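Yeah, one chain of the complex is gone here, protein chain that is, but the others are all in their spots.
Order of writing sets the labels: A, B and C. Residues in every chain begin at 1.
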Amino acid sequence: LETPLIFEQGVPGRIGVDLPEPKKVKAKLGGLARKGRIGLPDLSEPQVLRHYVRLSRQNYSIDAGFYPLGSCTMKHNPRINEKAARMPGLGDIHPLQPESTVQGALALVYELAEWLKTITGMPAVAMSPAAGAHGELCGVMAMRAAHEARGEVRTRILVPESAHGTNPATAALCGYKVDSVPARADGRMDLEAFEAKLGPDVAGVMLTNPNTCGLFENDIRKIADLVHAAGGYFYCDGANFNAILGRTRPGDLGVDAMHINLHKTFSTPHGGGGPGSGPVVLSDALAPFAPVPYVVKDDNGYRLQEDVEGDAAQSFGRMKTFHGQMGMFIRALAYMLSHGADGLKQIAEDAVLNANYIRVGLKDVLHTPFDGVCMHEALFDDSTLKDTGVSTLDIAKAMIDEGYHPMTMYFPLVVHGAMLVEPTESETKETLDLFIGTMRHLVDKARTGNDPDFFKNAPRYSPRRRLDETGAARKPILRWAPEGTE
Amino acid sequence: LETPLIFEQGVPGRIGVDLPEPKKVKAKLGGLARKGRIGLPDLSEPQVLRHYVRLSRQNYSIDAGFYPLGSCTMKHNPRINEKAARMPGLGDIHPLQPESTVQGALALVYELAEWLKTITGMPAVAMSPAAGAHGELCGVMAMRAAHEARGEVRTRILVPESAHGTNPATAALCGYKVDSVPARADGRMDLEAFEAKLGPDVAGVMLTNPNTCGLFENDIRKIADLVHAAGGYFYCDGANFNAILGRTRPGDLGVDAMHINLHKTFSTPHGGGGPGSGPVVLSDALAPFAPVPYVVKDDNGYRLQEDVEGDAAQSFGRMKTFHGQMGMFIRALAYMLSHGADGLKQIAEDAVLNANYIRVGLKDVLHTPFDGVCMHEALFDDSTLKDTGVSTLDIAKAMIDEGYHPMTMYFPLVVHGAMLVEPTESETKETLDLFIGTMRHLVDKARTGNDPDFFKNAPRYSPRRRLDETGAARKPILRWAPEGTE
Amino acid sequence: MRYLPHTDDERRAMLEAIGVGSVDDLFTDIPEEARLNGLLDLPGHATEMEVDARMRAFGAENLSPAAAPSFLGAGAYRHHVPSVVDHLIQRSEFLTAYTPYQPEISQGTLQALFEFQTQVAMITGMDVANASMYDGATSCAEAVLMACRVTRRKHAILSGNLHPHYRDVTRTTLQYTEFSVEETDVDPQGKTDIPEIGKDIACVVVQNPDFFGRIQDLTALAERCHEAGALLVVVVTEVVSLGAMMSPGEMGADIVVGEGQSIGVPLSFGGPYVGLLATRQKFVRQMPGRLCGETVDQEGKRGFVLTLSTREQHIRREKATSNICTNAGLCSLAFSIHMSLLGEAGFTKLAEINHAAAVAAAEEIDGIEGVSVLNDSFFNEFTVALPVPAEKVVSQLADQGILGGVPVSRLVPSQKDLENLLLVTVTETNSSDDVAKLVAALKEVI
Partner (left out) sequence: MRYLPHTDDERRAMLEAIGVGSVDDLFTDIPEEARLNGLLDLPGHATEMEVDARMRAFGAENLSPAAAPSFLGAGAYRHHVPSVVDHLIQRSEFLTAYTPYQPEISQGTLQALFEFQTQVAMITGMDVANASMYDGATSCAEAVLMACRVTRRKHAILSGNLHPHYRDVTRTTLQYTEFSVEETDVDPQGKTDIPEIGKDIACVVVQNPDFFGRIQDLTALAERCHEAGALLVVVVTEVVSLGAMMSPGEMGADIVVGEGQSIGVPLSFGGPYVGLLATRQKFVRQMPGRLCGETVDQEGKRGFVLTLSTREQHIRREKATSNICTNAGLCSLAFSIHMSLLGEAGFTKLAEINHAAAVAAAEEIDGIEGVSVLNDSFFNEFTVALPVPAEKVVSQLADQGILGGVPVSRLVPSQKDLENLLLVTVTETNSSDDVAKLVAALKEVI
């Protein structure tokens, strides 16, 4: 049975929500009352429930299986965190209540900020960014604000080739030109090339560490020193922070700003694409420029600094309608409390252990472009698939039929046919062993070359076969419309 | 990917629940501390979560599709009811708290009882039975207690052929011999045969109404009068109460006792086989014999009558550890409040409408053994499948592949190859039309006879194909055991 | 109405298809004098917002143990249930599925039941268990019926220290059958022994730890039973105790029944709970209730089905051995998920924590002037002798927002000599601060 669109199911006269009768009053809509129909379908509650239950059953999820999606940190999402986010006095409070009536909420945000500062070794944190990319924007804006406060005009920002696509996009939105730094043969940023590009017009560097090849940038202290010596700031993309929790702190590495994806490292659920949350830790140099609002603790309890004035006079502004992703803060703090200092460190160790276990388990069948241990994700290229007619994409689609979500493909761009596998610390050894076995089987099958259709026609057992993405983009259909229109 | 048993997944040393360290004390276990291992597997929380999510995905459910299971009343389970059952002060209170600390809980039980009394037109209700069959036991015990209180010894109980199997089982447990009354050609109990069987040794009659053929026993008033005249009581099986809500009341039909399946009529979820709840409404004649405990309202508020004494001196005893299925009471009351007098009546009307719509939609391809309108379920026999080699069971299994849960099969026993279809009021006309179309298609296919394997090999698209039930019963394996044992 | 999809137009169209003029024509079989005209004397349908508010108001009038130091037990125990348990049992596929009579599309429920049966067998030290019963007391009654079937005898001895409600339910259930029960004295000192076991005795039923919390070694009693050809039925009301104690199976029990609420199931004012029933392999075919068994499908894949249903009433009708039909489905699932989370390490440690917390609290309470703890041995519940009636003390504590325990007199009202006894339970949910509050309040009110 196929699931029709919700718009194909309604019958006028049905209702999914009972509502009381409105009071009889004289409308005060300024003569602008709606006249026509909107076109929304009318359904009963059971119909709506069934519709979404059926839709959900067409999704893969971490709860149902392994999700080795590199750079995305798909880990276990504890249910106590969901429960906490819905507790009375947490899920149901309004952002503009008098501060005296939300002391618990402010205390919670403050405590989460303190944890983030301790974990990163940084003196300040901006809580309001709504996602990783939003956090990058926050960090780079703080850099620019700091330069401007010193009266300096800097125009370039250095970004390694292997960076997440949001890095250059963010730099551009802050008015910077992006200058790309090549990688060395060992997968790290080329320090010499980096040094050569530094100059008085360089605002800073944006570096992901561990980087998108799953490697720790071992020159990071030198990079920090060099950029600071050149008067620039060091933005660290924290997307891969999971790998180093409790083993090192950005504050010890010379970082000036780093966003933290609460939905990756601290396990707030991905939710099919959001919401995220991307607090940004800041060095002393950048802290005065942090966006409003933020929570301040003083003798009278907690209060919100909401305006660009007083202590926040140098703030670069406001990034979000209200104070931040409170729902995500609650979940992240519950997650941190649950792990504690010991558990947080263990997260990083097990995540890195798992990635290396996969790296070693597959390295004789899939080529690793860079030698040595990796951090929390293992990167392979497609060289062993050469001349088989089977691509990285084909392998990924065949994985679906084996019950897995595919790994990240074709990223980072610096590696040909990249396959980036991030198992996270949540998975058992048994799961990794099964996965390694399956991947070895698939690569073997590809290399024997006797069943090319097996790959080209994968996936077979998913709710849909391969979809025509080109057709979708060429003539986009972005909404349902009643028959006979358009 | 197959889902192994939980026992096949653990590794000693893992833990799914963090616990604090126990206080150091000297054990007072009387020297009977456990010595050996229990054998339970140790898993992490993410493993357990994934295990059950995967298991769940192998189940059919009302939320995912149509469940036309006759006699089971598989209707929509509203989520507000689930929410209410978990509210602070409702889901978390202890049954033996002082009455002063549970006035809200007692008020809720009392209010539900009042609704049940109003809906059934009966003067009393026993709330504690845990399920329909438990309610039957309650009702028949009350009958026996009433006879005994009058010093009468009666030994026989009359039950129509088409009755639910629990009816005779219940009568037996109350020490009664079951005397089976045949059905008339129109599917109702044979009134003459019934009258002939009445006598001073008859304790009463157990009648389902609407009966298990989906028909209203139109002689019910006469039956009641006759049994009363013979000094017996009238037990009505309320399993099919959904059909007559708000259209007639057992109290108006001469009933002395009737159980109400809260998990059918009032939508508390079936939960894969329970828990249920089966309150029993009682006539004035039987009320004094109701089981303890029950809620009493007086000037000081609400209290529990917990012992066989005082007003409850004639009570036949206690049926359950505590006061009843509170969790189900909450859900049922929320359901009743949501419907109100208007909605309750509409339930019955729409349930009966839907059943008749299916009856008429299928009657030219599937034979209806009894003429005329049905109540909330439509009964068909397998006569049109005769000589096709396709059985009722085959049709049922083929329905699975079409995305439906099968209807009830081979019940009631009085009809050959019975198919009992109960759509309930929750379903839309579109769903019924689709269902009718599918059933017509399947019967047509069976009658053309050119693809017998289509039926014999169904289902094909379910998590499992047909299972060997005979083998399971012959050499029962009822638990997992470590390899090498047994 | 949000749950009812039909519009009036649809109703009209359907009536027309059926060939009747109005919906009333579908109800003509109801005798005219019994037809209800108009609506029931009840309010009209309510919005979800109203229902929500109404239910919240009921809840607000109760003192939740979550908001008070709480020491209640006597057959129902407050434990922390991991949030993943409640999340999982609310999944549509578990919550809104029917009894798994169609195994091809019910493997989720069936495998979970098979795992439940195994877990229950393991912790009780028995061979097999059924898929659950209504609650502990109904399990107990069914065990006595089962023992009568197994032994073909008609009488049962119930220990007086069996939970009073269990005795009541067993007596009630058997009262109209050919079977009968006798009960020994209620004895908080635990000195009364089971009398001679005659040749007509089908079983002896004892609780361990008993109603007053005392732990007994039942090995000798089991031997006595077996010598007399009777079965030993052991009742466990606090299933967490099995993590710390020698199992009933090890002591020689033939049937173990119990209340599984402690694992995974909320207190919910007394129900729904989950009755456990486990026994020896040889008695399998005399067991009441549903059973799930392993088998294979057409393709040879492992699968599960409900089995041995020939014992059940929809097959045997008046010859049925019990009228039990439903089980505690979702509650047994909750039990099983919680037990899976705990595992061997967690279940035994949870028991250890409970015991240690109770021992520590008992010492403090025993130190109160005029108050003494009666038990030499106990798990997480013990009996406190007060200098005044316990019912009154509990009521005074409640006024201070403390749920101080269960007065024995609430369950055994007939025995004046027990009215000063208070049952106190301490679990992992009680902080030291809770205990301190109880001790302070007790000192104040006595």
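Quick note on the criterion: contacts are C-beta pairs under 8 Å (C-beta built on N, C-alpha and C of every residue); 3 or more make two chains touch, one makes a residue touch a chain.
Just so you know, these numbers come straight off a predicted model, no measurement behind them.
Novice: The chain left out here touches which displayed chains?
Specialist: Listed by label, the shown chains it touches are A, B, C.
Novice: Of the residues listed, A:113, A:126, A:141 or A:158, which one is in contact with the missing chain?
Specialist: A:141
Novice: Of A:344, A:366, A:379 or A:419, which one is in contact with the hidden chain?
Specialist: Per the contact definition at the top, the residue touching the missing chain is A:344.
Novice: By the contact definition given up top, give the residues of subunit C that touch the hidden chain.
Specialist: Its contact residues with the unshown chain are 2, 48-49, 52, 80, 82-83, 87, 90-92, 341, 428-429.
Novice: Give me the subunit B residues in contact with the hidden chain, please.
Specialist: The list for subunit B reads 11-20, 43-47, 53, 78-80, 82-83.
Following the convention adopted for this analysis, only the chains that are shown with their structure count from here on.
Novice: Please report how many Å separate the Cα centroid of subunit B from that of subunit C, as a whole number.
Specialist: 19
Novice: Measuring centre to centre with CA averages, how many angstrom lie between subunit A and subunit C?
Specialist: A distance of 46 Å separates the two centres.
Novice: So how far apart, in whole Å, are subunit A and subunit B when each is placed at the average of its C-alpha atoms?
Specialist: That gives a centre separation of 48 Å.
Novice: Subunit B: which residues touch two or more other chains?
Specialist: If we look for residues of subunit B contacting two or more partner chains, we find 45, 49, 53, 57, 61, 63-64, 76, 78, 88, 338, 426-429.
Novice: Scan subunit C for residues touching two or more other chains and write them down.
Specialist: 1-6, 10, 45-46, 48, 50, 82, 84, 92
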